[in-house]
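Mind looking over this structure? Questions follow.
Every protein chain except one is present and positioned as in the full complex.
Up next, subunit A:
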Amino acid sequence: MNHIRKLTIALAGAASLVMVASACSSEGGRQDTAAELDTPELTIAMITHEVPGDSFWDKVRAGAEAAAAKSNVNLEYSSDPEAAKQATLIQTAIDKKVDGIAVTLAKPDALQGAIDKAVEAGIPVVGLNSGIEQWEEAGLTQYFGTDESVAGEAFGEKLTEVQAQKALCVIHEQGHVGLETRCSSLADTFDGDTDTLYVDGASMPDVKSSITSKLQEDKDVDYVVTLGAPYAMGALDAVDDAGSDAKVATFDTNEDLVGAIEDGHVQWAVDQQPYLQGYLAVDGLWLYNANGNVSGGGKPVLTGPSFIDQSNIDQIKVFAEKGTR
C-alpha cells in the first residue's frame, strides 16, 4: 500500500514537473493558451505582400498572433511580394478550407481571381493595410488600415507647416499602390516641391546609397520622406554621408525610430498602427464567424494616421519597447 502511495506521489510529482517544464517551454506560444479557451477553434490565413524581414510586418503579425491567441484561432501567416505568387498563396488557403482569409491588396488586379474563388468557396475575406480604394469592389467584407491619401495629405500639411522647401519621397517597393499614393497625396497638400526616388527595399545598402547620391545631386532637398521606419534610419546615414542638412521624417515606426525621434534626429513619424491592423483583421474575421458581425458599416476601419513626435513620444515608447508599436 505504502509502496503504491509512494509511487503515486512520485508519479504525480514527475507529472507536475513535466507540466511545469512544458508550461515554461511554451511561453509565448499560442497552443497552450488556446487550449484553455472553449470557443470553437478557427483557422485563419493571413496572406500579405511582405518583403521578408521588414519590421513593419513583424508588428502586423504580432497583432494578428495576439488576436489569434485570445480567440482560439490557428493563424497561418504567409507572404510573397510578387503578386502572382501571393495569389497562389490565397489559392492554397482556399484548398486548406480555412475559416477566413485576411489579405493585403497592394496589387489588387492580380489577386482578384483568387479572391473571387475564396468568396465562391464561401470563405470570408477581409482586407488590411493596403487596398482602401479597391477592397469593396474586390468583394472583401471588411477593411482595416489607413487611408493612404489621408495620411499623405496630413504629411504634406505638416511639411508646409514646418516651411520645408523641397521634399524627397523615397519609395521602397516598386509598384506598390499604397506607397505611390502616399507620395502623390503628400505632393498635393505640400506647398513646396516634391521629387520621388525609387530604392530597392530589400537591400538597405541600396536604400542608403541611392538617397546619398540623390542628395549629392540635388542640393535643394531639405526633407527626406521615407515610407517605412527602417528606411528612415537608413536615410539618416545617407544624409550624413552626403553632408547634407536635410531633415528626415517618415511614415511608420519601430523601436529604433522611437529613440531617433526622442533625440530629435527624425522629426516625426506618421503611424498607421500595424499591430492594430493585424489584430483587427483577425478579430474581425473571428467576430464574423462567431457572431456575424461586420465592422466599419460598409466603410473602412481606419487605424491611422496618428503623428508621433517629441511631444508624445514618451507615452508610445513603452509599447514600442515591447515591439507592438
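As a convention for this text, a contact is a pair of C-beta atoms (placed from the backbone, for glycine too) under 8 Å apart; a residue touches a chain by one contact, two chains touch by 3 or more; residues count from 1.
Assume contacts and distances are computed from a predicted model.
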Candidate names "Hydrogenase expression/formation protein HypD", "L-lactate dehydrogenase complex protein LldF", "Xylose transport system permease protein XylH" or "3-methylaspartate ammonia-lyase"; UniProt protein name, chain not shown: "Xylose transport system permease protein XylH"
Selected from A:Gln91, A:Thr189 or A:Ser213 as touching the chain missing from the view: A:Gln91
Contact set of subunit A toward the excluded chain (per top definition): 52, 74, 76-79, 82-85, 87-89, 91-97, 107, 109-110, 112-113, 173-175, 180, 198
